[in-house]
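With one protein chain removed, the remaining protein chains of the complex are shown where they sit.
Chains: A, B and C, in written order; residue numbering restarts at 1 for each.
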Amino acid sequence: MATIVAEATGQAILHEEHGQSFLRKYIFSTDHKVIAIQFLFTTLFFLMIGGLLAMLMRYQIAWPDRTLPGGGILPETMVSSGYILPEFYNSLVTMHGSIMVFFAIMPMLVGVYANYLIPLQIGARDMAFPRLNMISFWLMVPAGLMTLASFFVIGGAAAAGWTLYAPLSGRPDLSGVHLGQQLWLMSLVVLGLSSILGSVNYITTVINMRAPGMTWFRMPLTVWALFITAILALLAMPVLSAAGIMLLFDQTIGTSFFLPEAGGQPLLWQHLFWFFGHPEVYILILPAMGFTSEIIAAGSRKPIFGYKAMVWAIVAIAFLGFIVWGHHMFQSGMNPTLGLSFTISTLLIAVPSAIKTFNWMGTMWRGNLQLHTPMLFAIGFVAMFAIGGLSGIFMASTPVDIYIHDTYFIVAHIHYVLFGGSLFALFGAIYYWYPKMFGRMMNETLGKVHFWLTLVFFNLVFFPMHGLGMVGMMRRIYDATGYQHLQGIEDTNQLITWAAFGLYASGFLFAFNFFWSLWKGRKAEANPWSATTLEWQTPSPPKHGNWKEIPVVYHGPHEFSHPDVTDKDWLAQNERPDVTSPAHTGPAPQPE
Amino acid sequence: MPVDWSLPPNLSTQGVPIDTLFWIILILTGIAFVLVEAGIVWFMIKYRGREGRRAHYTHGSTRVEIIWTAIPALVLAALGVYSGTVWANIKSDRSFPDDALTLRVVAKQFEWNITYPGADGELDTGDDFTVRNQLHLPANEPVVVRLEAEDVIHSFFVPELRVKQDAVPGMTIPVWFEATGTGDFEIACAELCGLGHYRMRASVTIHDPADFQSWHASQASGS
Amino acid sequence: MAHAQAAIMDRPPERGLDVYTQKVGMWVFLCSEVMFFAGLIGSYIVLRFGASDTWAAPGEVLNVPVTAVNTFILICSSVTMVKAFAAAEADDQKGIKRYLLLTTLLGAMFLGVQAFEYTELVLHGEWQGSHGFTPAAGLYGATFFTMTGFHGFHVFLGVVCLAWATIQAYRGRWGKDHHHGIEVLGLYWHFVDLVWIILFTIVYLI
Partner (left out) sequence: MSDHRAAGEEHGHKAPNYMLIWLYLFILTIAEVGIAFLSTFPKWVIVVGLLGMAVWKALLVALYYMHLKFEPRRLRLVALVPLPAAAIMILAIMMEYI
């Protein structure tokens, strides 16, 4: 029987732990928890790099006429006689976006937390394919190295924007970037493979490895979100890989898929890119929504409001996510009739997002809010994501998009979703699951300071950008001062830059807290947040193999403050309630 | 010079519905914004954790959820229909005026070349003339721009006219608009097009129809 | 409470799809492969629609008879693959070895014929007046070589895995209780065959 085989391998995992070399245990480990932590350190590094690029960019925007302090240490091809060069600025724009999307946020959401949480939350001993999991991490490393290396090759790093619009990206003679662009594309293909292998693993694990009693509608929302995210990545990444390979061929072996001189179609690139790109946006937000749901339920000591609606909202977002990509292309010369259908699907996708926001608020309603750091970040997520979602409606309305497309309004929107949304939720997730990962708590006071600094600086950076967009400031502009309609915005740009420096600096507060707590943090018990999902019902950090015995699940994921439980305000998923209340707990699994 | 935090003054017929739509959305989203943010802050204060307090146990309410699904859905559907109508009036084939002045704008790294029809009023005849980085337009008269690009994708953006359209190499994309006033403005390139992207601008001068005629005549004879 | 678990631990877990994990994993992976080829084929369709005058008529450039034979080879390799699986299910050791070896050889043969086809095209192919038909030969050449090339790459990976499986067969690895590997590899192999069926039609015949 498969069960017996599964248990046997489980026991094998438990025994295997002893006598492993350092290399097998920490570097080429197949344990999902170790791989998750490897991903965490790698992505935090890339987050720092991506942020640094943003700081350089902000400096240039605020003071285009000043030299960069300390710019002398950078090569002549980046900073010449103290000034940031326009070609380097374009590389900064491109690589900030690419690194943040592909090497920081996405692997942090999926690589770290899908790896860490899926087996623990569904009650499995490990991923379905542990070795594949290891390969998936070790594919990301060379991809990241290629990306970093591209800064130092002749011609510099890719400079056609993270969207790589052809023909600029396909014609080294027009962009001035040769090898950098090719390295970028190769790194993208390798990263795509890594993320496809990861997705195969996550999907299979969720489908086939759930603990007894863990039915689909008893899965924590994190698992739901990560499962659907994996499906999106599985179906969207290969399209990007195919398109990336075609673009690479355009540069290297003389094809002309996207180059119009020989009949190629520049718009085809945009269609393929955004067919990937829009699901990608949801890859970057759905897991964050999952973490938020989890943290808000635990922090409010209440079951999530409308669990099934939350699940169906995730599914709806994922499905609609595949039919809205055209809204990035309203002004691209796309057939205007397509514009109308994309407007409607785009406005539709706002509905499930609204449902989720209201349900989070419904969860907080009449709760007993524990305002610890993870909860603050989760609430911050809801507040910031709401702004990002609402500003998205401007773009969905095609006529308004004519004006605000490619302005700072878009920059504000994307950062409210990706920073205010995904990264806030990620910070929350790091604070929340840190005790489980490392067995110690992060410092709460520093955490709260970090939250408030981040919230204030974040809004100071990105809220004024809506105004810049209304004034008409274009994206990716090296120097805006020459434009007649952009006179008088210098002060705002300088304010934004100062706030951005503050935002970056508060990141180091977080980093300090993170590393300090690794050694000095308060020892964490198994369940420091009194939470209900399975990962909290095993020691912190869990041993190799996760459980002594595979847990059995009796009810849904967020049974807080159940009226029949009087000695505490939570009921773990693997705790059989003394009193069965059929409406809420559902039937217990029947022994066969 | 402090900037007026608003949309720039509108000088085009199409700008009227676009701006109206912008302000409608701003009001709607503003209301939602205030409700959500105020709700969050209120909940954070009112329901903050206290010793001995127990949260209200509920799994949700289908009725409430239906309400807050239906209201945004209806508002968004209305917005979609309205947007679609405005969009069709700007972009659909039948929205293009028949007897408009037709220009060709060719974007290339990093300049705008504008070709005007000569005295015959037809493009692609012998008397066309081309001006670099200067767009002259008559007010109160529909203008069709045939947008092309030579090398990479650029984007034709005149903030005051509420016009933005990518110029894609290998395609000719028509855009039309009608200016409602005179003045001096700029074309900006809104799509990253290479290292000179930030300085790819051209002047836009909107004349009285009579002034435009005399400018046009002087250019046409001069070429 | 929690101790009551022990009594029911021998129950099967929530069984998901009632299919063993490796097979689910392969199907999930094939989903992403479908999207990869959909990206390539979709681009081909769109580019061809956009510029149909730059496309050669069937048989004008490509050697269809040779490829038809190659298609036949791949179809045969598919049937030997299922035969190997059937043999494993029936614990027929001789059959497993014979059919896996045959499949590997047929796969390699397909690659050989494709290499021959490519060489002929690059050296002697004629299209639009140019001598030699390469990926740089317009959209037609670009799409042709990209699609068939990536299919060939998949066949190559399949042949490598098949060679490994064949060696394992001679070491007696496969049998009645040990045929999951063959089935999963077979799924991949049939998928590659399936892609070729589509490619053969749209690239060579239409």
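As a working rule, a contact is a pair of C-beta atoms (placed from the backbone, for glycine too) under 8 Å apart; a residue touches a chain by one contact, two chains touch by 3 or more.
Quick caveat, the model's predicted, so the values are computed rather than measured.
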Shown chains that the omitted chain touches within the full complex: A, C
Given A:103, A:249 or A:275, the one touching the chain that is not displayed: A:275
Footprint left on chain A by the chain that the document does not show: 2, 207, 231, 235, 239, 267-268, 271-272, 275, 322-323, 326, 334-335, 337-338
Chain C, residues in touch with the chain not shown (by the definition above): 15, 17-20, 23-24, 27-28, 30-32, 34-35, 38-39, 41-42, 45-46, 49-50, 58-59, 64, 68, 71-72, 75-76, 78-79, 81-83, 86, 89, 186-187, 190-191, 193-194, 197-198, 200-202, 205-206
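Basically, only the chains that are shown with their structure count from here on.
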Farthest chain relative to chain C (centres taken as mean CA coordinates): B
Which two chains share the largest set of C-beta contact pairs: A-B
Chain centre separation in whole Å, for chain C relative to chain A (CA means): 34
Whole-Å separation of chain centres (CA-atom averages), chain B against chain C: 48
Per-residue multi-chain contacts in chain C, two or more chains: none
Chain B residues counted as touching two or more neighbouring chains: none
Sites on chain A touched by chain B in the complex: 85-87, 90, 93, 159-161, 165, 167-168, 171, 174-176, 260-261, 264-267, 300-307, 309, 331-333, 336-337, 339-340, 343-344, 347-348, 350-351, 354-355, 357-359, 361-362, 364-371, 379, 382-383, 386-387, 390-391, 393-394, 396-400, 402-403, 405-407, 467, 470-472, 474-480, 482-485, 487-489, 491-492, 560-563, 569, 584
Complex contact set, residues of chain C against chain A: 1-2, 4-17, 19-21, 24-25, 28-29, 31-33, 35-40, 42-43, 46-47, 50-51, 54, 134-136, 138-139, 141-143, 145-146, 150
Of all residues in chain B, those that touch chain A in their complex: 1-3, 5-8, 17-18, 21-22, 25-26, 28-29, 32-33, 36-37, 39-40, 43-44, 47-50, 53-62, 64-65, 68-69, 72-73, 76-77, 79-80, 83-84, 86-88, 90-92, 109, 151-153, 155, 157, 159-160, 162-171, 173, 184-186, 188-199, 201
